[in-house]
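All protein chains but one are shown in place.
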Amino acid sequence: MLRQLEGSRAIAEAVARCRPQVVCAYPITPQTHIVEALGAMVKAGELAPCRFVNVESEFAAMSVAIGASATGARAYTATASQGLLYMAEAVFNAAGLGLPVVMTLANRAIGAPINIWNDHSDAMAVRDAGWVQLFAESNQAAVDLHLQAFRLAESLSLPVMVCVDGFVLTHAFERVDLPTAEQVDAFVPPFVPRQVLDPDHPVSIGAMVGPEAFEEVRYLGHVKQLRALEEIEVVAAAFVDHFGRQGGGLVQPYRTEDADVVIVAMGSVLGTLEDAVDAARDRGRRVGVVGLTTFRPFPADALAGAVSGARSVVVVEKAFSTGLGGVLATDVTLALGGRTGVATVVAGLGGRPITQASLTGVLERACDGTLEALTFLDLDRAVVDRELARMDASARSGPSAENILRDRGERARGPR
Amino acid sequence: MTGRPEAATEAATEAATAVAEQVTPDGAAPGEPFAVTLEVGSSLANHTGSWRVERPVYVHRLPPCNDACPAGEDAQGWLYRAEEGDYEGAWRHLVEENPFPAVMGRVCYRPCETACNRGELDEAVGINAVERFLGDEALRRGWRLPDPAEPSGRHVLVIGGGPAGLSAAYHLRRAGHQVTLREAQGALGGMMRYGIPLYRLPRDVLDDEVQRLVELGIEVELHHRVNDLAAELDERSFDATFLAVGAQLAKRAYVPAGDSARVLDALSLLSGAEQGTPPVLGRRVAVYGGGDTAIDAARTARRLGVTEPVVVYRRTRDRMPAHDVEVGEAVEEGIRLRWLSTVAGFEGGELVLEEMVLDEDGLPQPTGRTERLEADALVLALGEEADLSLLASLPDVEVRDDTVVVGSGAQTTHPGIFAGGDAVAGDRTVTTAVGHGKHAAGQIGAWLAGRDLVLPARHELATFDHLNTWYYADAPKQERPRLEAARRTSGFSEVVFGLAEDNALFEARRCLSCGNCFECDNCFGVCPDNAVAKLGPGNGYAFDLDYCKGCGICAAECPCGAIAMEPERR
Amino acid sequence: MDEHGDAAGTAVRTGPGDSGRTPVKYYQVGSFAVGNRLVALEQRTVQADPERSNALTSGHRACQGCGEALGARYVLDAAMRATGGKVVAVNATGCLEVFTTPYPETSWQLPWLHSLFGNAAAVATGVAAALAATGRDDVRVVAQAGDGGTVDIGLACLSGMFERDDDVLFVCYDNQAYMNTGVQRSAATPPGARTATTEAVGPDPGAPFGQGKDLPRVAMAHDIPYVATATVADLFDLEAKVETAMAVHGARYLHVLVPCPLGWQTASADTVRVARLATESGLFPVFAAVDGQVTSASRIRHRVPVEAYLRQQGRYRHLFPSEDRPGRPDVVARIQAQADANIARYGLLADGDGDGDEDGTRPPGSGVAGSGVAP
Partner (left out) sequence: MATPGETGTRAALRWDAGAAGTEGGAAGTAARATGARSFQVRFHGRGGQGVVTAAELLSVAVFLEGRHAQAFPSFGSERAGAPVAAFCRMSDSAIRTREPVVDPDAVVVQDATLLGQVDLLSGLRPGGFLLVNTALGLERLGLGDVAAALPRDHVATVAATDVARRLVGRPVPNAALLGGLAALTRVVTLDALSAAIAQRFSGPTGAGNVAAATEVFADVLRAREELRVAPPA
């Protein structure tokens, strides 16, 4: 059914149709609207017998989800940014215990400086936690990925994180096709826990594993994730069967045939990129885009196939590893066998708008071979240079962020 | 949202159950995460017993009551039965050692209670009161003593029908021996009858317990004073003889006295009262001596109409041999006590008392100071000695200090002649005599069988510091009610009453069960390693050394000290 | 003749209320020992039952004389009896978790889940929510943690669980320090006690005064239906409290003192004894509170000075004189003042037992058998 909805509401509706049994929530912008909506549905009795638990922290939220999942309930929560870091220990734990929790991550930057706007720093920070991480390009994708997330999590007995760009998607009102409850029931079977706390069949879950078996446990976790690559495609195919549209999978190529330059990116920037690619194609540039829907497990083979014909690969990503460069770019480089010519464009940090104009510039430079290995898109070079000069001039220049803000403030006031 | 949430939940539950039921042969459900999820109880494969350097062992320690009992009673053992309300079982356990619970419960001076560990906690267990309850209950219900064993074909002569002789006869008879008991008096009981006042031991109680004993098949010959033992043994052949003639000859002290002075001994006063021929005493009587007999004499005199009995004793009350309870009751009855005094003379209705002082050794020394005390009679209660003239014809029976010498086997220096009771050295109490009788019977049995009697080694004494008394609820002793003092002196009614059943039960349950497991489950409960198995009622517990780490909590928390830690031997 | 004048008299052993437990008639040791052949089966403790569940079974790797192993079995077996075996346990990281579940062995015999150090309460909330959501209302949840997992790292989750009144019994096994990591100070470490991070050196040896958290009172401040303290030294009381707790729904808190031979530097055999001294000195008040109000407190049976308790433990050794140190009678006096304050706050002495009971007929310490109290 087509609806014009806020992204958060669409996600909440999708989650609700998956019949979660325990939803736990702690507010953090920009995730709040999702759990608010679910809370209202539970309160109204629409999700009975689902329990909605208002917890005291994200750490508790994931912990409640762990307890609920281990007890055989379909458990869901949502968070963002600092919240994800605050629950990080439990995030790792849920994966280690093999509990099929589903979590929405309304992607947001991580402080300091505190920032409530979108980038992917949070998701990247837990990329090694053992979760399946899916990225939504649009709110329709967010809906579709959540439906698949529950089925995936439970068939894999692994937690799944659906990453949705904070504000850009969560707060955007747009058209979404929401499936009916009956359609979702047919697609997402009842939860059959792999392990469950049951007095009739008691087990001990969460044993201490020493050097004699820990490496094996980790190796098996790796194998499980690699097998998840297949399962993700199986579920995506099933999704097409059930809903008649594409809505998942590993990678999503767009106009990559004969492309010299292929951009690799994740999340909502893909829409703007596709507009930019179309425009560049209109200008005769042979460019394409590959969207990564699945980030963990990393679809190395699928990605390599998608960019095999490209002369150069540019990764546009909303996070970076300080002191190294792109996070996604590192993974892409690894997936492409260490091939040179993978450029990194760090963009959209802390909510900085990514415009089609800027992306067009990237495409043009990439086609011209003038794109640098690492680009910070739309970086205010003047501010940075002033601060660098100040740092060089004085060992005690004060916090750079503060200085930069002051500079920008001065500059903003200046022309008036 | 619409749909069928209940149906979905049910389906999920069914599916979960289906998975859980598909357990693999080794018990692991399919698909459970490797290593992270484990099947329950698997640590039983880890035998932590290897950590142990000390191991607990269940022990029996000797309860101080048992240790102290001259009659060798297993007081803790019969209290254990009584605690359960099994009075007959308790009584049967008791009479294994002593056939006179009703008498004991009245006349014993209770060394058991003196030794009782509970005395250090609050008050000693009223063992004697429970014993009396059991004894009275047995008489009331007509419980019979155990039948004798198969006839042994041996015949033993017991001389003296007092507590020692009767006890020996009892144990010998139970062992299947033929027993002939010769008693000089016209009734059995000895000092129980002629030395203990009625108000302490009603004679029907004595008669009933003696009769019950005699009915085991003891040949009793009353009025048979043995004057010449050799002659008697020549006259009729016995396989062994037990000599328990007691000590009835009153000791005399030289007291310068005028002809008119009325001086008599305590035993004749007591036996005269018993036989209904009390001596004439007058209004004012002094009793000279500090033992229980002196108190008995004074209290008897009080009941015979003496208005002002006074006990004269050379030393102080704390050094008086008489038992506190007796002295206390005497005081309640109006008997005066004069300490640090000796009788220096008695004439013209006046006693001359010399004041004494105690020297460094606590011995009384004369001071030369005297005073006078009006008295119509002086009763000497200075102890008794045995009349051993019957041994004159058997010179190989060694006699020393007016007592028969016996070895540890109760045998005199004449083979086959054993002796006990007041006729031999030792405490002269009924209980001791009963113990002598039992001991001698055992020795005689062994001697008749031509072997040494091997007594089991005595267990380590269960002292107070072996106990963990926190577990015992606070519970004061149940006192036996007593006759009001004002009504005591008008006759010979029994002063101390028995406990009602409820109170006797309560008192029995005050027993700490020192040194002997009473199945409180503490060891079973406090083991952090579940290494104690409970074997069921009456069967106690066993340590599971596969898992016992030897921490010792069981031993520390055993209320009664029935667990010891021993170094592990590997 | 007093109340014991007939055999039907009851041995009054604790204060009023006492978790609603029916006092046992006086039967020798009926009121205090684990079992008693003289009383009806139902009046004996769960631990006296040969069929007890042994929720924590043999083969675990706890130290000799571990109070926590004992306490956990006491609590869970009682909970199992109270629920007909329908218990799910959630465990915080700590000794109890480590010594029970080293791969490939587990000592638990009930469904058990360990997630993290600080989240036991929240995980238990999740379990409870899942049980409710899946219609398994007959199954109950017990969360358990050491003092660190309760009063320190676990406090936020615990407070949240309390505040939401989630249907969880949270049990803190308090051994007063981080024993699992080698005896470091926690917010439950008592003043004066030596730990690896409050060493017995300097002008103020041991843990400082004026810090730490009294979690039972923190719990009470949440107005949850039931808060109680207990020790491994009074099993009847502990089991009665578990039973009471399991009869109630909502957030419940049980704080159990479990001596640690390793961290307290006590003999392994003295675990129960030391716990007893903690209560008999007044340092560890044993009480219960319903809806935020104290409803009962276990009376001290045989009061002892705190010194009797402290002397048992190596972690307080520095407070007492020896050849190479003068001792700290001032610190002992401050600890005594804490005990006195507890006694006053909770009314731990029977009527008539005022302060200064030392002058009474029963000298302090005399009633504690074999406590080996040094002069």
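The chains carry the letters A, B and C, assigned in the order they are written, with residues numbered from 1 in each.
Basically, contacts are C-beta pairs under 8 Å (C-beta built on N, C-alpha and C of every residue); 3 or more make two chains touch, one makes a residue touch a chain.
Owing to the predicted nature of the structure, the values given are computational and were not obtained by experimental measurement.
Colleague: Give me the visible chains that the unshown chain touches, in label order.
Modeller: A
Colleague: Could you tell which one of A:Pro49, A:Gly247, A:Pro297 or A:Gly326 touches the chain left off the display?
Modeller: A:Gly247
Colleague: Which one touches the absent chain: A:Glu137, A:Glu154 or A:Glu387?
Modeller: A:Glu137
Colleague: One chain isn't shown here. Among A:Arg281, A:Arg365 or A:Arg386, which residue touches it?
Modeller: Touches the omitted chain: A:Arg281.
Colleague: Looking at the whole complex, which of A:Ser63, A:Thr104, A:Gln148 or A:Ser268 touches the chain that is not displayed?
Modeller: A:Ser268
Colleague: In the whole complex, what residues of subunit A lie against the chain that is missing from view?
Modeller: Touching the chain left out of view, subunit A contributes residues 2, 4, 6, 29-30, 116-118, 137-138, 140-141, 144, 165-168, 171-177, 233, 236-237, 240, 243-247, 249, 251-257, 268-272, 274-275, 278-279, 281-282, 288, 302-303, 305-309, 351, 353-356.
As a working rule, only the chains that are shown with their structure count from here on.
Colleague: Quick one: label the inter-chain contact graph as line, ring, star, complete or other.
Modeller: complete
Colleague: Looking at B-C and A-B, which pair shares more C-beta contacts?
Modeller: B-C
Colleague: Name the most central chain, where centre means the mean of Cα atoms.
Modeller: C
Colleague: With centres defined as the mean C-alpha position, give me the subunit A-subunit C separation in Å.
Modeller: Comparing mean C-alpha positions, subunit C is 46 Å from subunit A.
Colleague: Need the CA-centroid distance for the pair subunit B / subunit C, whole Å please.
Modeller: Result: the chain centres lie 43 Å from each other.
Colleague: As a quick test, compute the distance in whole Å between the mean CA positions of subunit A and subunit B.
Modeller: Here subunit A and subunit B have centroids separated by 88 Å.
Colleague: Which positions in subunit A touch two or more other chains at once?
Modeller: 21, 49-50, 72, 97, 198, 201-207, 209, 213
Colleague: By residue number and range, which residues of subunit B touch two or more other chains?
Modeller: Where subunit B meets two or more other chains at a single residue, that happens at 9, 12-13, 35-36, 38-40.
Colleague: In the complex formed with subunit A, which residues of subunit B make contact?
Modeller: Contacts found on subunit B: 1-6, 8-9, 11-13, 15-16, 18-20, 23, 29, 31-40.
Colleague: Per the contact definition, I'd like the list of subunit A residues that touch subunit B in the complex.
Modeller: Touch list, subunit A to subunit B: 13, 16-17, 19, 21, 41, 46-50, 72, 74, 96-98, 157, 181-182, 185, 190-196, 198, 200-207, 209, 213-214, 216-217, 220.
Colleague: Tell me, which parts of subunit A touch subunit C in their complex?
Modeller: Residue positions touching the partner: 21-22, 24, 49-51, 53-57, 59-61, 63-73, 75, 89-90, 93, 97, 197-199, 201-210, 212-213.
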